[in-house]
Structure formats: C-alpha cells, structure tokens
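Removed: one protein chain of the complex. Kept in place: all other protein chains.
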Amino acid sequence: MELERLSIELRPRNAWEALDLGVRLTIQHARAVYASWLAVTLPCALLIIGVFGIGMQHPGWAMLLMWWLRPAFDRVVLHVVSHAVFDEAPSVRATLRALPRLLSPRSLLGALTLRRIGTQRSLRTPVEMLEGLHGPAARQRRTLIARRVGGAATWQCIAWLMLEVILTLSLFGLCVLLVPREIMEQVNWDTLFRQDDKVRFIGQLAMVLYVACHLALEPMYVAGGFMLYLKRRNDLEAWDVELQLRRIAQRHAAANAGAALFSMLLALCIAMSVCVPTRTSAAEGAQPYTEEAPDASAPVDEEAPRRNAEPEDMARTGAIDNASAKLKQIMQRPEFGKDEKHSVLRWRNTDTDDDKPWNFPDWLGNWLLGLGKLLAGLGKMLAALGRVGGWLLIACLALAVLYVIMRYARGWSRVARRTPPPAELAGFDIRPQSLPPDVPAAARQLLREGRTREAMSLLFRGALSVLAHRDHVPFTRGDTEGDCLDRVRQHANARFVYLARLLGKWQELAYAHRIIAASDVETLCNEWPRHFAAQTEKSHG
Amino acid sequence: MLDTLRPVTTPELIELQLHPAGLMPRSLAWMIDMAVRMGITMALGVPLSALGRFGGGLLLLVYFLLEWFYPVFFEVLGDGATPGKRSLGLKVLNDDGTPVGWGPSLTRNLLRAADFLPVGYGLGIVSMLLHREFRRLGDIVAGTVVVYRDALGGLPAIANAPALAPEEPLDRMTQRALLAFAERANSLTPARQEELADLVPFLADQGRGQHGAARLIGLANYLVGRRT
Partner (left out) sequence: MKQEQFEQHNEASWQDFEEWLKWRHKRHAKRPGKDGKKGFAKAPFPSRELPERYRIICLQLALARDRDYTQALVEHLHRLAQLGHDVLYGAQSGFTRRVLQYAAGGFATDVRANAKWVLASALLFFGPMLAAMLAVHLWPDFAYLMLSPEQVAKFESMYGNDSRALGRVARDASTDFHMFGFYVYNNVSIAFRCFAGGLTAGVLTVFYLIYNGLSIGVVAARLGEAGLAENFYSFVVGHSTFELGAIVLSGAAGLKLGAAILAPHRMSRGVALRQAGRSIIGMVCGLAVMLFAAALTEAFWSPLKLGLPIKLTVGGVLCALSLAYFTLAGRRDGT
C-alpha cells in the first residue's frame, strides 16, 4: 500500500470524526460509489420487492431479506470506497468484474450466518475483507481493531438504523402530505398490519420507501466503518509518521547521491519497502494485505503488476511467498495470545432514567389518590389566581408599554435622554468656557493680526460648541468633521448651509493649504451671529 | 486532501481549527435532549394534570417553552451546549469561531421547524449529510456550526530518553518528522517502531532495529531541548 497516494488527510482524530469523514468521502465520490452500489443492489432490491413484496404480498419479508443480505451488499461499497481513498474509485464495470471475488461463498457464509447479528459489523467487515485472515488469527485481529473504536461502531450502527427509520417515516410523511385528505380519511390505520386489501398499498409503499432509504444511506454507513478502521490502523501504526519519514527519506536519497548512486539507492528503497511485509506482524503490521488472501480486494492487488516491472521482482515475490508461513510463525509469539483489560468510560447509562415509562408504584398511587382531592381544591384556587395572574400580566404589559412610550417617544422628557456633549470634538475644544464671549469679534481681531488660520478655527469651534450645547445636536466623541456636518443636517438643518460653507473654507485652509481671502473670512464672521449668537436662543430652544 | 476541519482566523491573525461534528453524534445528542425534555414534561405533567385545566394550560406553556427555547437557553447561557450536546462533547459556535449569541441561536432553533419538514427532520438530515461542514438549514441561515469541544483530547508527550545531538543540522521537515515519531512512539509496538526507524537509516546512524528507534527518540529529545 502506498500511503503517499492516500487522498484523505492522515491525522489523529477521534472516532466520531472518523465517522463524519466517511460521510464526506461518500459524498465526495458519490458518483462512483452510488453507480457501483446501485448497479449491484438495485436489481436485487427490485427482484426481492417484486417477488416477496408484491408477488407474495409480504412486504415485511422483503424488508427483512434486504436487511439480512446487507453484509453481502456492503462488500461492494467497501470495494469502491477502499479504492476511493486512493482517488482510484473503480468504474461500474471494474466493480462488476470484481464481484465474484467479493462475493465468494466462502467469505459470505460466515458473514451471513454466524456473524450476521452484531453491532460492530461495519468495523469488522474491512478486517475480514481487506486483510483476508481466517480462523483464530482473524478473530484476534478483529478484537484488536475493535478495542478502542468498537463503541463508536456500535453507536453508529444504532444511529444509522434509527436514521433509516426516521428518514423512511419522513418520506412517508411527504407522501401522506401529497395524498388528498379525502383518501387518507378512508384509510383505517388499525388495519395497517392486518393485510387488509384497502391498505395493502400502504404496506407496500412503506417497503419501497424503506428500501429506497436503505439504498441511499448504506454506503455512508459502510464508509464510516471503513474510516473507523483506517483511524484505528493509523493509531496503531502511525501512518502519518510513516509518511513524513518516507518523504524525508526520499529527499535524502535525491539530495545525497549522484545519478548512478541514485538508481542504486532507489533499488535499495524499493527492496526495503518490499521487505516490510515480512517484518510485519499480522496484528500490527503496515501491510497485512497479502497474496494469500484470494478475496482481498485492497488496492495493493492492483499495484502488483506495476511493481513487477522493477528489477527487484524476485525479492518481492520471494517475500510474498514466504509471507503466509512467516505470518503463522509470528502469530505463535507470546505477545499475540495475551488478554488485556481496558476500562472505558461510557455514557450509555446516562439517559435511561428519563426514558423509562412512568410506572406508579402502588403506595405512591394510593397516596396520590388521597392527595387528589386536595389538589383539585388547590387547582381551583390556583386557577382563580391564574386569572388574576393573567390580568396582572396584562396590567404589567400595559404599564411597560406606557413606560416605553413615556421614555422614548419623541418630545417626551427630552432632557432625561440627553447625554452631556463631549468636551472635545474633531480635535476642537468645544466647552463654552473655552471660548471668548464674542466669537466673531475675537475672530476679526485674529484676522487683523494675520492669523487667518486661528480665526477660521475659532469660528468653526464656536459654531460646534453652540450646536452641541444650545441646539443639543447629539455629537459623540470621535465624530469627524464630516460626521458633525451629517448630524447637523439631521438635527439642525437650518444651520447646515452655513456650517457646510464654513467647514469647506476651513478644510481648504487647513488641509489643502490654500490661501483664503480675508473678505471671505469677513463674510463668515458677519454671518456667524445670525446663526450662533446668544439672542437667537429662544427661537430655537 | 479530504478532511473535515474548518479553519478560522481570529482578529489576532491566529488560525484556529474548528472540528465540525457530523450527523452521527448530533443525532445521538438530539436523542438525549429529547429524553431530557420528555423527562421534564412528565415530571411536571403528573402534578400539573392533577390541577385540572389550569394545570393543562400551564403544561402547554411549559411544553411551548421546551419545544422552542430549551436549546436556545442552553446554547447561549450554557457554554454553547445543551445537555445532550455536552454529554457527547459538542458545542455550537458561530462560523467565525466566536461563541453563539441570542440572535444566531434563536435563528437556528426557530428554523428547526424547517429542518423538521416533512416529518422527523427529513430536510435537516439530508442537509447535514450533503453539507461540507454538516450544517442543517438552521445552521446555514444562522451562520453557526456544531463542533467537537475537545476534538483530540490529550495528546501524548514525547517519550523520555537520553538526548542525542545530531551530527549535522536537521532541516524543518526532518525535525517535524522526528518529533511526530517520538510523540507517537509510546503507542506503537516495538516492531512497528523499528520498522519506521528503518525508513530513515541515515538519521538512525545506520543503526537498525531497536537501536535505530531509540536513536530517533534521542534526537527528538535533543530537539525539544532536553539535555542530559
């Protein structure tokens, strides 16, 4: 197996994440997975539905049979998915060609009989199918793989079973919604399970929907199990580390050698990678896929012809031939026979209390009966209180509405809402006490002294101060000059035109460094009192 | 490379990895929440139904609150998780990684009604299966994502061994590989350790087998700064 070609990210992940990744993988390769899957299962499903469900009128048998045959069908998905992780999802034709090998009677016999019932099937199938072990070795290997992630496999089995049923019900509900009410009213639900002629179609509908849901969801379940298997293998064998090490080995080889030396090293590398299986224990090894398994369908089989072109062919074949003997030998070692105990915390029992149906213990029942009369009286009292409470709620609501109106309505208690204007605005100190008593006169004085800039600054500062303190324009700290202008437009529109002109001149002077004619400043000074002098306070208060 | 992560960048320009949670744990969490809600309803239902129609009215109110606001309450005030989600190690976050607030939580839970369609969360299930980050419709509209609270759990520390200085400076890729190897070494069998060490004989000083693995761990110990 070439980890380099793996198309899924290898990283430590928890078991749930592995299951999620299975779903993502199925969706990613949906076309290939579902094409192969449906090509095999759809004819079977139609046959079973036709013969048992419709022909023999036993939809239940058909569903049971579909369910029972799952391990066989799952192998098709597993075949596709195990190639898809290498981005080599096989075509339908390739899958069909592999079918005899996948569904060999020998491998299916156990899966469909002894091992059919079991909640960790999704996890065990990859072990059986891809590693091709038999007998006690297989059993040990399965136990090892299931040790940490078996719980997750069980939960995924339960959850998918539940989801299948729920989705079936959902589809059923959709059908019921689409069927006119008149027909539904004639359906007698009690007779649903009694094979009544009138409702037979409902049983058959349920069967078809269930099979449809099964066909849609099963690949994700299988892929989830496969991902769980890969996760466990990665935990046991640190594939991600192996990948990193291989990369630096490759680089090392490329960097350190001349052309001749390079080819030799490559040969060595390949020889080494061929040797790997022989060094590997079946339980823990990186490459348990061996030729010994006739039904192994892992991608490693397809790699064989490619590698055979290499000069180290002989070494490889030899290693492979010895593999089974070596495996058996290794399995005899003491480290594979021992039992290990792991205690794992599970939250299985947390919700049982709530799920139990409510059973009256006798004593409690009697006691409650005695209490009943008391409670009935109490109930009446509380009901009267409830009515009072209702009225109280209405009253509270009315009061709240009144309060909100009082507090926020336009014009009401304006003073209460006001926040004091900031001391500094757009870099200007706008506290009234910082201004001279007669702003225009002071500005003219400055203008005469040739300090145009200060004069303009004073005019603008004075205007903002008056707007903030007298006209209560809601400036906030951090408003820029433009923001100030916007607020003036909203709240004191009459001052807007003048302020805009003033600001324009100020910006020309301060930022564009243009010369402002003294006459312009004079005009602004003259108009200033009209908008901002103290005597206009009354009319705009 | 296929993976299930969602990277988000915080205002501090740090990349955080969110681990979105899929249908499986979420449906189990939903089952637990359902059980809790049923438990509450039943626990209140018995005494309330003794109060006659008044109790019935109260029960309806309780049921209303449980149906629509039980998840909102826990998601906003309970650290992003309902009891069911908490027991499975899940939590709800905004998709930029911030904790979920009232608005998004209300949105995703009121839209449960859409996910429920036609019956039994059919749309929600399909949406979660198809979405890259396993979101249901409510999550898509609210911009939220359900993630694993502590996805990786505790990672193992580097195996302790006498530090060994490398003969020549190691580049980053090599350093990274060595550290990863030493971190995982404790969970590997000796045979597998040797096998991995044999991939890089030039680092292991041509030391084969047990010796090579030990040498790699020693190098890693040197890299993290342990000195003996």
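Going by the order they are written in, the chains are A and B; count residues from 1 in each one.
Everything below uses one rule, namely that a residue touches a chain if its C-beta (ideal position, glycine included) is under 8 Å from a C-beta of that chain, and two chains touch if they have at least 3 such contacts.
Here the structure is a predicted model, which is why all the values come from computation and not from measurement.
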| item | value |
| --- | --- |
| Displayed chains contacting the withheld chain | A, B |
| Omitted-chain contact residue, chosen from B:Val146, B:Ala180 or B:Ile217 | B:Ala180 |
| Residue, one of B:Leu88, B:Met128, B:Val145 or B:Ile158, that touches the chain absent here | B:Ile158 |
| Interface residues of chain B (partner: the chain not displayed) | 10, 12-14, 16-17, 51-54, 56-61, 63-64, 67-68, 76-77, 79, 97-99, 101-103, 106-107, 110-114, 117, 123, 137, 140-143, 150, 152, 154-158, 172, 175-176, 179-180, 182-183, 223-226 |
| Residues from chain A at the interface with the omitted partner, ascending | 379-380, 383-384, 386-387, 390-391, 393-394, 397, 401, 404, 407-410, 490 |
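As a convention for this text, only the chains that are shown with their structure count from here on.
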| item | value |
| --- | --- |
| Intercentroid distance (Cα basis), chain B paired with chain A, Å | 10 |
| Chain B to chain A touching residues, read off their complex | 1-4, 19-25, 27-28, 31-32, 35-36, 38-39, 42, 46-47, 50-55, 57-58, 87-88, 118-122, 125, 129-130, 132, 134, 148, 151-153, 155, 173-174, 176-177, 180-181, 184, 187-189, 191-192, 194-196, 198-200, 202-203 |
| Residue ranges of chain A in contact with chain B within the complex | 7-9, 11-14, 16-17, 19-21, 23-25, 27-28, 155-156, 159-160, 162-163, 166-167, 169-174, 177, 220, 224, 235-238, 240-242, 244-249, 251-252, 256, 272, 276, 279-281, 284-286, 335, 347, 350-351, 353-355, 358, 368, 371-372, 375-376, 378-380, 382-383, 386 |
